[in-house]
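A single protein chain has been omitted; all remaining protein chains appear in their positions.
And now, chain A:
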Amino acid sequence: MSAATRSVARKRPSGRKALLATAMLLVAVASAFPLAWMVLSSLKTPAETMQVPPVWIPHTPTLDAYEKVAGVINVGRSMWNSLVIASITTAGILITSMMAGYAFAKYSFPGRSLLFSLLIATMFLPPIVTLIPLYRMVGSIGLNASLAGIIVPNLANAFGIFLMRQFIAGVPDDLIDAARMDGASELLILYKIVAPSVAPAIAALALFAFVYHWNSYLWPLTVLQGNADAYPIVISLSRLLSYNRGAVNTGLVMAGATLAVLPPLVLFVFLQRFFVDSIVGSAIKG
């Protein structure tokens, strides 16, 4: 910035503020536009979705597209499958992560840092690297084409262990030792003393795990092998695009996408504090 423009900026702080506000508004609009367009289009008539120039706001909002979605895919069943997959996986991740996180934070045992590094390394492994043998393994224990096949391999993950260790390390040792003096077992201490002290981190992990496994696509698609009864909503959705391709499926696709987006987005809106805090926590402490 030259001296001249600097003095202009100094002389006209309101101009600078207006510029900032405009930039913020532009970014927000660009970011929100696709989802707003999705919801608006899901309420349009088929004719309106094809109109050029486009209709931005539907003249006579209609839920027809949602009805049509229900005719093409089994919405209730798919949402239920997604809920089962995301909930059970999340519960498993919470339990395994808290136990292992507690061990890494509060015990010393031979090979601790080596084992921890080995587990953390798996955090950076893209799932495709293990997909082929994992598909075969899950098939050979008879879990393919089932919800169990989606869930079981995901019941523990390195990110959860990492996050829990970071936060449990901050729980005072005195608190734990006092409970030990009283004769409490280690599992009881974890449940009664440690868990309540790291509740926000547990909430964050629960939300992350739930949203991640609600949204997850590659593994369920691979393991289910066309068993439509077990499809989670994100896989059922992919069938909407090929339904009546081109012609009037825009409203249908947008209505289906809206349905799939709602649960994670609602969770986020209410609980975003936990999401953001844990990302910040894992980045800084990491």
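We adopt the following convention: contacts are C-beta pairs under 8 Å (C-beta built on N, C-alpha and C of every residue); 3 or more make two chains touch, one makes a residue touch a chain; residues count from 1.
Just so it is clear, contacts and distances are computed from a predicted model.
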Inset, instruction - Would you kindly match the missing chain to its UniProt protein name, picking from "Cytochrome c oxidase accessory protein FixG", "2-keto-gluconate dehydrogenase", "Na+/H+ antiporter subunit G" or "Binding-protein-dependent transport systems inner membrane component"? - result: "Binding-protein-dependent transport systems inner membrane component"
Inset, instruction - With the full complex in mind, choose from A:175, A:199, A:228 or A:279 the residue touching the hidden chain. - result: A:279
Legend entry - Among A:57, A:114 or A:129, the residue in touch with the chain that has been omitted: A:129
Inset, instruction - Over the whole complex, note the residues of chain A touching the chain we left out. - result: 1, 6, 9, 16-17, 20-21, 23-24, 27-28, 30-32, 34-35, 37-38, 41, 49-54, 95-97, 99-100, 102-103, 106-109, 115, 118-119, 122, 124-137, 140, 152-158, 161, 186-187, 190, 211, 214-215, 217-218, 221-222, 234-235, 237-238, 240-241, 250, 253-254, 256-257, 260-261, 264-265, 267-269, 272, 275-276, 279-280, 283-284, 286
